[in-house]
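The other protein chains are all here in position, but one chain of the complex has been omitted.
Showing chain A:
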C-alpha cells in the first residue's frame, strides 16, 4: 500500500472532507485549525491530555475476552475493547476532553455540542463542569424522548439542553442548530463536535483524540494473544469510535477493518442510516463532502435507526476514503440484529452494551461462526447501555 497520509492541508481525504461552511464561520474554523496544529505537538498539551485520560477517564480501557459468547458461537474468539468502562460510559469522553483542553487554551469560556444518543452531550457537559465552562447541548426533540436518562444526566452536570424541533428532530437537526449557535457566538464559544466529521480540522482532530483506542489495543492484543487480531470491528455513526480504533491499524495490512452502519429496517426498506453500505451519492452537509443519504434532488432524507447515536445521514470523510481505497469494509446491521447482539452480551457476558455498540457486536456474532477457533475478532465496545433501557423496554413491550 502507498503511504497513507490524510487529510491534506485543506482537510481533504481524497475527494472527501474539506471546509464547506458559511463565510462567517470560516475564520473560526481557520483559527481552530491553527490552534490545534500548534497545540497537538505541544508537550504541555500532550501531557495534560494523557493525564486526564488516565486519572479522569480511567484509561487504558481493558480488553476483555468474551469467552462464553465465543464458545457459544463456536468460531473465532471475540475480544471487546471496553470503552464502555470509561468515565461517562462511552468513547465520546476521549474527544470531549481533548477539545475542552484546546478550548481552555483558546480562552473560550462557553462550549456547545450536538448530541444524538446523548453520550457526547454527557461527555461535553462533564468536561465543561470539570473545567468550569458554560455548556449548551443541542439535541433533537425525538432523541430527548428516547434518551431521557441522558438528558437528566446533562442537566445534573449543569448543562442547558435545548430540544431541536426542526426537520427530522434527530442528530442532523441538532447539528444544524449547534452550527447556528456557533455562527452567532463564535467569538466566545468553542464548538465541541462529537464525531469525526464536519469541516476541517474536526475529522482529523477528533480522529487524533480517539486514536488512543487503537493505540492501546495495538499494545494490548499482542500482550493477550501474542499477535494482532484478524478482524477489527466498530460501529459507524459519524465514525469517531471506528476511526479511533481503525487509524492505528491502517498500516497493519493483515488486519481486516469492518465498519458497521445502522441497517434500521433493512437497506432495501430505505429506512436506515447506512450511507456507505447503501452506496449513497456523494454530497455536502455540515461542512464536509461525504457519502450522504439524499433524494435525487439533493435534499437530505430522514434516516432511521433504533440507536440514536447512529441515526445520521452522513459519515465522516475518512471512512468514505477508506471505503473507496478498500482498506476498510462497511456493512449494515438491522435493528433486530442489533437487539440480538445486545441480548447476547447481557446474557453471556454480563455486560449491557449501548445499542450503537450492539451493531458492531452483532456483526462479530455473524462472522465468528464462519471463522476458525484460533482466529480473533476485536470489537470496539464503544459504550454502555444504561441510556437505552427505555428504548429496549419499549421494543420488548415492557413498561418501566
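The criterion applied here is as follows: a contact is a pair of C-beta atoms (placed from the backbone, for glycine too) under 8 Å apart; a residue touches a chain by one contact, two chains touch by 3 or more; residues count from 1.
Keep in mind that, in the parts below, contacts and distances are computed from a predicted model.
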Would you mind picking the UniProt name of the chain not drawn here, from "ABC transporter ATP-binding protein", "Aspartate carbamoyltransferase", "Tryptophan synthase alpha chain" or "Cytochrome bc1 complex cytochrome c subunit"?
"Tryptophan synthase alpha chain"
Who touches the missing chain here, A:38, A:55, A:227 or A:281?
A:281
From the list A:160, A:184 or A:279, pick the residue that touches the absent chain.
A:184
Chain A residues that touch the omitted chain in the full complex
10, 18-28, 166-167, 172-173, 175-176, 179-180, 183-187, 281-287, 289, 292, 294, 296-301
